[in-house]
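Here's the structure we're looking at; comments come further down.
Note that this complex is displayed minus one protein chain, with the remaining chains in position.
So, chain A:
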Amino acid sequence: MTVPPDHPDRHKTVWGVKILGWLCILLGAVLLAGGVWLIVLGGSWYYGLSGLGLFLTGLLLNRYRTEAVGLYLLVWIGTVGWAWWEVGNDWWAQVPRLVAPSIILVLVLLCTPALSRHASKRLAGSS
């Protein structure tokens, strides 16, 4: 049985991925630039690295690559580890470290179905 094309829904989902992709690129670039500055000043390497990770996640999202999910998952796990190492269970101190990255993680995960559809289509197209 062929799946009836669901244009409106797919259209919306695609835009969501695009926008998230660009958002990640933008935020990633800001974190990367500031992070490099901080590294030069002798500070933490976390921001540069996570900025790079976020930036690449954005690029992958823009190309509908499922690798985006895995990469960001890595960034997020790294973030949690680093945040715990820095401030442990001081939850107020965790707010700027964990809240925004976790929201981005949720959004990236929400993109997974769309990315998978794209991947299977691409696979189907290439076969």
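General remarks:
The rule is simple: a contact is a pair of C-beta atoms (placed from the backbone, for glycine too) under 8 Å apart; a residue touches a chain by one contact, two chains touch by 3 or more; residues count from 1.
Note that in this section contacts and distances are computed from a predicted model.
Remark: of the listed names "Phosphate transport regulator", "Pyrroloquinoline quinone-dependent dehydrogenase", "Na /H antiporter MnhB subunit-like protein" or "Phosphocarrier protein HPr", the one matching the undisplayed chain in UniProt is "Pyrroloquinoline quinone-dependent dehydrogenase".
Residues 12-13, 15-16, 19-20, 23, 27, 30-31, 34-35, 37-38, 41-44, 47, 50, 86-87, 90, 92-93, 95-97, 99-101, 103-104, 107, 110 are the ones on chain A that touch the missing chain.
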